[in-house]
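Missing here: one protein chain of the complex. Every other protein chain is in place.
Chains: A and B, in written order; residue numbering restarts at 1 for each.
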Amino acid sequence: MTAVPADVLQKDRRRLRVHGAEIGDRIYEIVTTGCALVVPALVIAIAIAIFAAAWPAFAKLGLSIVTSSDWDVANGHFGAAPALFGTLVSSAVALIIATPLAIGVAIFLSEFSPTWLRQPIGFLVDLLAAVPSVVYGLWGIFVLVPMLREYVMPFLRDRLHLGATPFFSGPAYGPSMLAAGVVLAIMALPYISAVSREVLMAVPRSQREAALALGATRWEMIRDAVVPYAKSGIVGGIMLGLGRALGETMAVTMVIGNRPEISASLFAPGYTMASLIANEFSEATNDLHLSALMAVGAILFIITLIVNAVARWLVWQVSRGRVS
Amino acid sequence: MKTLRARHMTSGAMIGLTYLAAVLATLPLILILWHLLKKGATSVSLAFFTNMPKPVGEAGGGMANAIVGTLTLIGIACMIGLPIGVGAGIYLAEKRITPIAHAVRFLSDVLNGLPSIVMGIFAWEFLVRPAGHFSALAGGAALGAMMIPLVTRTTEEMLRVVPVSLREAALALGYPRWRTSISVVLRTALAGIATGALVAVARVAGETAPLLFTAFGNQFWSTSLRQPIAALPLQIFTYAISPYDEWHAQAWAGALVLISIVLVISLAARFVTRSRFGAPVD
Partner (left out) sequence: MMPHVVTPRPAATETRESAQPEKACIVTRHLTAYFGETPAIKDISTVIPQLAVTAIIGPSGCGKSTLLRCLNRMHETVPNARVDGDVEILGSSIYGEGTNATAVRRHVGMVFQRPTPFPTMSIEANVAAGLRVDSIQRKADQKEHEIVEEALHRAGLWDEVKDRLTESAMGLSGGQQQRLCIARALATRPRVLLLDEPTASLDPLSSQKVEELVYQLRETMTVVIVTHNMQQAARVSDRTAFLLAGELIEFERTNQLFTAPKDPRTEAYITGRFG
């Protein structure tokens, strides 16, 4: 055994006091924090930009932006009620169509699907979210709309006699609220389905086994034990889909007909806020026009903000409550 | 009280309905792909990739400028979206449950859910209005802003998967914290992060709305950042709503190209980060 020579001890003593990494850590901290803060900064900047630009229109026109149907650029009337109506109705139709399908698929994948089929089908459904909206629009114009016009609408109106109701009446031009609803349904489907699938799969086995042990049929087990457990997550998923539908621009613009009128019939062409902005923004003639469009954008911003915030909160609640 | 038989029949019927739902849910994608192939495949040729748009009546038009335009816009978007997204992702992975981290995560999801046309308005307000003209820069910036929440999310998820023991091993060797994060943790998660970045690129490459009044589109060849620039989705839109059959055919071809890119990237991403349905996570 040899003693450690004194001079090495000296060197060690010096070395233990070497700084060096602190500057690196500092810079690293600042850079990553800065990047993270860009996110809230961006959200705030967007809000300020839109509301500041929208303010003149709100100040001058007040509530008439959302209550009046008179959009008359030349005379300074900017009533976007048809657009607001269209946004809400097309999204509602989309949810009515998409929700049962999405939850059905989610239940299928989490409960009944053979293992080998799970990934392919899950993938195909998720892929719907990756399709660009302009592609949906293109398909909508040349495939969906003619199909609606020639087969589905006459079927609904005449065969099923739904034409007696105001919702399915009127001439079947093709481009319509119904077309927009169908396209939006396809676009919202993957969002609802993905979240639902995840929360359903997270329901503990014990819940399922307990229900079955009590003599429930498989469907009853799902209805009474599994789905209620996953309820808030599923609702969160539906709201995510809603958020998607509310904000969609291109696909809707291409199939809704772009007519600023409020109508009870789903066969009638309509308008949405996003379409309104898309169609008129680049040609806004005067400041008030532009400001009015910004105001519509601001309303859209608020609505989607609230819907998305609630959706994320619901989904977050589920993942927090989950014992993983 | 329903009889056992009735309950079982109901159960069978409902289960059947879920099978039906599965079929109906996968149908649209297959239909769309089928139509894209049917109507677009004939128009996709070498000329499509190399030629400029031609006036109606002349044959052999292409979308070369739009393809290059999309690539340019993606380039700008990546330069903005990737560094900020990865940086924010690192922050979130390290600061996990602090209040600021919660807020950033939440707002990132909110940002993700904003309508893309709102992003377009935002970019217009800051980059087009002051400049007085449309530009590729504005379009790229809008897309870049859209990329940030996507990249942030996937970066954070990929970094979380790296075991703490790896970080400890590096620290114990005398790696400073910043070097541990970058040379060890980030490096280990790199494949997943790169995949997430690619998926984000695929998503914004297909966006049209934010480009409507930022990049604006251009029938001519341009790669200048300060000028309006063509983009594949914009071109598809313009052609689709036009009254000309030839342009319709071109639109289908463009859509086929666009969705092929998106599909390939999505498949590759799935492959690299196998998870969820039973296969091991990398």
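To be clear about the criterion, a contact is a pair of C-beta atoms (placed from the backbone, for glycine too) under 8 Å apart; a residue touches a chain by one contact, two chains touch by 3 or more.
Since the structure is predicted, the reported quantities are computational estimates derived from the model, not experimental observations.
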Omitted-chain contact residue, chosen from B:A47, B:I100, B:L171 or B:L198: B:L171
Residues of subunit B in contact with the chain not shown: 163, 165-166, 168-177, 179, 184, 187-188, 190
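Following the convention adopted for this analysis, only the chains that are shown with their structure count from here on.
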Contact set on subunit B toward subunit A in their complex: 7-8, 10-12, 14-15, 17-22, 24-26, 28-32, 35-36, 39, 83-88, 90-92, 94, 100-101, 103-104, 106-119, 121-122, 124-126, 145, 148-149, 152, 176-179, 181-182, 202-203, 205-209, 212-213, 216, 233, 236-237, 240-241, 248, 251-252, 255, 258-259, 262-263, 266, 270, 276-279
Parts of subunit A lying in touch with subunit B, wherever the complex brings them together: 20-22, 24-25, 27-29, 31-40, 42-43, 45-46, 49-50, 53, 100-105, 107-109, 111-113, 115, 118-119, 121-125, 127-128, 130-139, 141-143, 186, 189, 193, 217-220, 222-223, 240, 243-244, 246-250, 254, 274, 277-278, 281-282, 294, 297, 300-301, 304-305, 307-309, 311-312, 316
